[in-house]
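What follows is a set of notes on a single structure, which appears directly below.
A single protein chain has been removed from this complex, and every other one stays in its place.
Up next is chain A:
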Amino acid sequence: MNIAAGVNEHMAQISNYLVYSAMAVYTLAFLAHITEWIFGSRSRVGRTARAVAAPAATASAPAVRVKQRGGGTAVLDRPKVVTRDASEDRGATDGPGAAGGSEKGDLYGRIAISLTTLAFLLHVGGVLARALSVGRAPWGNMYEFSVALGMVAVGVYLALLALGKNVRWVGLFLITSVLLDLGLAVTVLYADSDQLVPALHSYWLWIHVSCAIICGAVLHLGALATLLYLFRDGYEVRQAQGRLGKLDSMMERLPAAASLDKFAYRINAAIFPLWTFTIIAGSIWAESAWGRYWGWDPTETWSFITWVAYACYLHARATAGWKGRKAAYLCLIAFGCYLFNFYCVNIFIVGKHSYAGL
């Protein structure tokens, strides 16, 4: 086994500068998002905004009515589609987004997204420079893992935006958590650029760990949406009972609880096979490195627990009476297991995974 060329200190330095710059720009994006929300709360929000957003409904071709939750009309480009959804239906419509109806708010929202894009590019640069400095996959310890995970989370968010998906509402919450993640990374978890112990020398490092990072990032988005779902769901109940509070202007601008729930489900379900693959890849690696594909090492145990918890969540969604809030709690528990595995198991519980670099 060859030793990769030594560490390029200069590149490592550049990587650090880039990560710090990305954090600075994320902070600006965070402030812009806050401003967006503030302006949004001043505009009398959704009621007017919805009228603005309504399309000029002209359709010469026959419409496909898709019965929508709340009886909303979904308009496919030409043949109109009206949906009626099977899931629980409260009649709530999606909120207009953080900016409410405010044009100024919207401007700040756009600035926030531009800044996020800029920060993302710096972030990618930081990860690349780290990779160049060590000549291997840039996720060999907890610091590198956290930085890469934040990068993927923002990347997925921007990709969804670029695809025209309505995910702008998650911007503020995502940037906040990415800032937390990076903050932890550069302070508590920081490890100098360096080579790896022999057990980590394997192309499975590329496969297994990169999959784990992607899964973590996407599951994180799913958990954020689920959390917001719980808040919005509470809001809709309060709305139905006619006892809205002051902060409910925020809730009003979020998508409907059912939409959030659906978004969370889709994103969790879509990534579940990759999470399964991550564990399988890890087992194959363990088999070649340690002689057994499964040994109930703490890290292995917790990825199993996480996997079973998500399987539980998917089952819950398929079972009547377990949709909605109960399933949402399961989702949060499952994501909690992922986090526990990454932070607590790596740092506090000694196992074979000599990953922490602390």
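Note that a contact is a pair of C-beta atoms (placed from the backbone, for glycine too) under 8 Å apart; a residue touches a chain by one contact, two chains touch by 3 or more; residues count from 1.
Operating definition for what follows: contacts and distances are computed from a predicted model.
**Q** What name does the UniProt record list for the absent chain among "Electron transfer flavoprotein small subunit", "RsbT antagonist protein RsbS", "ATP-binding cassette domain-containing protein" or "Cytochrome c biogenesis protein ResB"?
**A** Its UniProt record gives the name "Cytochrome c biogenesis protein ResB".
**Q** Name every residue on chain A in touch with the hidden partner chain.
**A** Those residues of chain A that touch the unshown chain are 1-3, 7, 50-51, 53-55, 57, 60-79, 81-88, 93-94, 163-166, 192, 194-195, 197-199, 201-202, 255-256, 259, 262-263, 265-266, 269-270, 272-273, 276-277, 280, 283-285, 287-298, 301-302, 304-305, 308-309, 311-312, 314-316, 318-324, 330, 337, 345, 349, 351.
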